[in-house]
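With one protein chain removed, the remaining protein chains of the complex are shown where they sit.
Our next item is chain A:
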Amino acid sequence: MSAAVQSGRPAGGTGPSAGAGTGGPGISGLRLAVRRFSRNRLAVIGLAVVVLFFLFCFAGPLVWSTDQTHTALTHANLGPSGAHWLGTDAVGHDELGRLMYGGKVSLVVGLAAGVLATVIGTLWGAAAGYAGGWIDAVMMRVVDAGIAIPALFILLVISAIATPGVWGLILILGLVSWLVPSRLVRAETLTLKNRDYVHTLRAIGGTHTRAIGRHILPNSVSTVVVAATFQVADAILLVAYVSYLGLGLQPPKTDWGGMLSAGLSATYSGRWWLIVPPGLAVILVVCAFNAIGDGLRDAFDVRGRG
């Protein structure tokens, strides 16, 4: 018996370090993921851009305080100057301040809607994949049907019926964009539910809730996080769409899409400062989130979006 313990030891010593690169003792999976992420230069730039935009929108007003509620028609349509770096819009709001103000809404709505969509999609997909059989078939046909209807169409219909506030916008956007993550998570669940540890749990009488909650969801977290990042990018873009079409938030509230829409009339009068900054902001943030998603995908070694 002592011989057995002895002979077990050399394998114990070589085993983990021989395991091809997935981290020997000392290097945690998280640190490895961070290292992989930081190797993707675009992703790092993306992360920096997102962080800068958050600082700009949330901390910026502390430095550059402006009045975004009252109109000041005496100051309307001014070009960039020392007092107004990015000029003013048609009702006299400072454009730089408005960029921060609108950015807050865009980022918060985008982030919240993206997270909401991911949460719904994850639960739906995990339930469908785990249940299998006809339940899975029905649940996934619902998703197929949802994907067949363009999200923008639904948004326009809803916006035509009711004028949403920030919370309403989050809810609506979340409810139209959970379909793709649900497919991804279902695919993941199909493989995870056949892992030996799930079989073992079921064999000793563990509940399905436990199997999903303790094993399947935690193990699909990398897929979920990657999906969430892309969802946020999509949601920010969707907010911009909806607001651009004039169906989003009502003035004086605004977001980047709304600013673009308001600036549209100024296209031919050469007031570029009403269009370029919000447009650029949307493009930059959406690209940045996508780049982060790519980086996370590298870091977690997850396959692409659905």
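By our rule, a contact is a pair of C-beta atoms (placed from the backbone, for glycine too) under 8 Å apart; a residue touches a chain by one contact, two chains touch by 3 or more; residues count from 1.
Criterion: contacts and distances are computed from a predicted model.
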| item | value |
| --- | --- |
| Chain left out of the displayed complex - its UniProt protein name, from "Transglutaminase-like enzyme, putative cysteine protease", "Peptide/nickel transport system ATP-binding protein", "Sarcosine oxidase subunit alpha" or "TIGR03936 family radical SAM-associated protein" | "Peptide/nickel transport system ATP-binding protein" |
| Which residue of A:Gly79, A:Pro150, A:Gly165 or A:Pro218 touches the chain not shown here | A:Pro218 |
| Of A:Thr200, A:Gln250 or A:Ser265, the residue in touch with the unshown chain | A:Thr200 |
| Touching residues (missing chain, whole complex) on chain A | 1, 3-5, 7-8, 10-25, 27, 29, 32, 35-36, 195-197, 199-207, 210, 214-215, 218-219, 221 |
